[in-house]
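What follows is a single structure, written as structure tokens, with notes after it.
Of the protein chains in this complex, all but one are displayed in their positions.
Labels run A and B following the written order; every chain starts at residue 1.
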Amino acid sequence: MQKKAKLLLPIALSVGLTACGSNAADDAAPAGASSSPSASESQAASAPIEIEFWNILGGELIDSLVSDYNASQSKVKVNAVYVQNSYEGIVEKLQVQAAAKKLPDVVTNGLLYTRFANDTVKAVPLDSFIAQETYDTSDFFPSMLKLGQNDQGEQIGLPFGISTPILYYNADRFREAGLDPANPPQTWEELPQVAKQLTGDGHYGISVPLDFGWLYQAVMETYGGSMMNADGKTVGLDSEASIKAVQTIVDMVSKDKSMPLLQLTQTFDSMAKGDVSMLVNTTAGLGMVLPTAKYELMTAPFPTYAGNRVVPAGGANLMIFSQDKAKQEAAWDFVKYLTDAKRSVKISASTGYMVSRQSALDDPDMQKFLEENPVYKATYGQIDTMVPWFNFPGQGGTRIQKIISDQVQAALQGQKSPEEAMKEAAKQANALIQS
Amino acid sequence: MRTRDRSACLLLRAFYYGHGGDFRLRLWTRKSRGKLLVPLLFLAPALALYAVFFVYPFVFTFLLSFQQWDMINPEKTFVGWDNYSQLMKDDVFWMSLRNTFLYMLMTMPISIAIGLGLALLIESLRGGRAFYRFIFYLPVVSSIAVIAIIWTLMYDDQHGIVNELLAAIGIDGPNWLSQTSSSLWAVAIVGIWKSFGYEMLLFTSGLKAIDRGIYEAASIDGAGRLRKFVHVTLPLLSPITLFIFIMGIISSFQNFALIKIMTGGGPNNSSNVLVYELYQEAFQFFSVGKAAAISILLFLIVMTITLVQLKVSRHTVHYQ
Partner (left out) sequence: MVRYWRQAEETGKHLLLAALALLSLVPIIWMLSISLRSEEYVFSGHLVWTGPIDWDGYVRALVDIPFFRWFGNSLRIGVLQTAGQLFVGVCAAFAFAYYRFPGRDALFLFVLMTMMIPLQVTLVPTYLIVNQMDALNTFTGVIVPHLASGYVIFLLRQSFLGIPRELAEAATIDGCGPIRTMWTVYVRLSGTMLWTLGVITFLANFNEFNWPLLVLTDPGKMPLPLAFQYFRSETQMDWGATMAVAGLSMLPVLLLYLFAQRHIIDGFAQSGLK
């Protein structure tokens, strides 16, 4: 009988604990719903419609956005769901839940997956909502608005947080190396030299994670190439521009030894710690780097090549996936809230993403913020040269991204010459597109 | 899950036992006169669960390997052997296959050697055994997600402990996770770290089960420590060694979380293994049919290896 008692104790304990746990949950939940609509409302004083909001940021920002919204009205209750693994994680989750027919309502969908969301998951077009309440979209920056449109011109998403790649640099290290922080390198032609000067003493000069498809597109297209050739049937990965772009970076790694090999997420850490003195990466990383950097951090626009600059837009669109009419309305209401000027300012200030509306940019709070934190300004200068993050057509889209990443890595590791690597990438990519 | 893996070998050994030492499969016992109903009732919960959560999914996956599906839209297209033939031509597949085998060869021998060594060493102590066993088992009970992240930090080229410690003894450590030459090793080291405690535990119970009398008899016959080890300990440990090998191999084939969190299969597929490629095919390339094909192939490989091991064991394993 002793054994029985021993087994019972943990069972009792766990039941007890979870009972305590769920009691707490029950107490917390109705806090929002208890502020029920007034009696003068129609007798269908229904409980708020609950919708799910997937995001990759989490933390205080999302918590406050969601709770402010929930408190501001009583028709919709938003449950924020934090998804791991950035936009790839969102796509994964979408897949799995789509198979179970449990699509979420509102999602921050990475710009790399716009085509996927439209073609495969069938995001709900927003045009009907926009038309029915004559929602004014003219305040949005046109280039950003375009990012949320599909090939047919339908608006399937509204910009949530848009970013471009910029140049981060360590002003203190600049001074130590005898460089002038007020005059950061502006071109790719001069960048390797500056990087070499900044290298030494246990520090690397620069980091450019070229194996990240987005940055590859940025550098390559700035060098004059394009992801897809004009004929629409073959990729432009093996163009001269592409090879030259990759060669520049590879030289910095192997010849100049001014660039370390890092995993994508490590690059921000590295910059923050001062291990690298310059970083070419998304402006959305400011939220990560600025607070922990113990030196004077400054930013500059993405360097040009031969006077040209092409930057792909990063970040996400807000998309709606629910099939239920009532939920769609609720989701739309939330989307409007998240994309209004005040919210745009809030998001931008805490992450480094750009505001998506002119009025948000003109907002005095935002202006003040930019004055006090000039590092956030760099990205705005590039809005006009922004192009969409390229989504390869067809089923093989994401696979091609991996092909690019693998081959660039091979070049960076010194396993292949940039020419071999990019030709191989093009070969594999073309095979996929044409199949 | 480890529990599932461990069972494989244990079951096989039970089989061996249950049939007086050989593996001929007897599908129908002689005394089949026994009541069928009652035992089946007792087996019912297990069988029902297996039917729903093993048989059905396995058949589903098998059929899926001949189709193309993106998991989102209900239409599945039949493509025959396409998935398989595409895999055969895919460099990434061969790389993953190679890495899977390499990973197994990297982790198993070292982890078993450490486990055995520790088991022997600790068993021979006069005091403090439980303490050491506790310490060495700690890695096994730690949560894998946490461990993966800690080790990622430890492997950092400029601030990580690993290279710092190596530098202290004069070795210039590589950029573990970011170089193709070292990424698989980096993961393998964590794999070894996390499992040797378990092997130590199993070897310990194996050692404990050896009759002291045999050692005494050997001493009387004039055997020194080394001879005792080679001719008494090792042979008598062979059953559990077989078990550890089979279980370890199955487990190393399923190593997923470390790869996902630490390297993402890179750089350039240098640490991509079959289970991770499977995941990428399904969730990043939306090619669930191909993922299914990989999983069927994986299953066949595991089965083959296990059966081969068992065949070999008939000649090398001694039972008391």
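The rule is simple: contacts are C-beta pairs under 8 Å (C-beta built on N, C-alpha and C of every residue); 3 or more make two chains touch, one makes a residue touch a chain.
Note that the structure is a prediction, hence the values are computed from the model and not measured.
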item: Listed residues B:N163, B:S287 or B:T306, member touching the removed chain; value: B:T306
item: Options B:M88, B:L105, B:A145 or B:A217, residue touching the unrepresented chain; value: B:A145
item: Hidden-chain contact residue, picked from the options B:F66, B:F93 or B:F136; value: B:F136
item: Residues from chain A at the interface with the omitted partner, ascending; value: 3, 6-7, 10-11, 13-15, 17-18, 20-21, 24-25, 57-61, 81-82, 84, 96, 99-102, 269, 273, 284-285, 287-288, 291-292, 294, 350-351
item: Footprint left on chain B by the chain that the document does not show; value: 1-8, 10-12, 14-15, 17-18, 25-29, 31-32, 34-36, 38-40, 42-47, 49-50, 52-54, 56-58, 60-61, 64, 71, 118, 121-122, 124-126, 128, 130, 132-139, 141-147, 149-151, 153-154, 159, 161, 164-165, 193, 201-202, 204-206, 208-210, 236, 239-240, 243, 250, 253-254, 256-257, 275, 278-279, 282, 288, 291, 295-296, 298-299, 302-303, 306, 319-320
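Operating definition for what follows: only the chains that are shown with their structure count from here on.
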item: Sites on chain A touched by chain B in the complex; value: 88, 91-92, 94-96, 98-99, 116, 120-121, 202, 211, 260-263, 266, 270, 273, 275, 395-396, 398-399, 402, 405-407, 409-410, 412-413, 415
item: Contact set on chain B toward chain A in their complex; value: 70-73, 92, 156-159, 175, 177-180, 263-264, 266-269, 280, 282-287
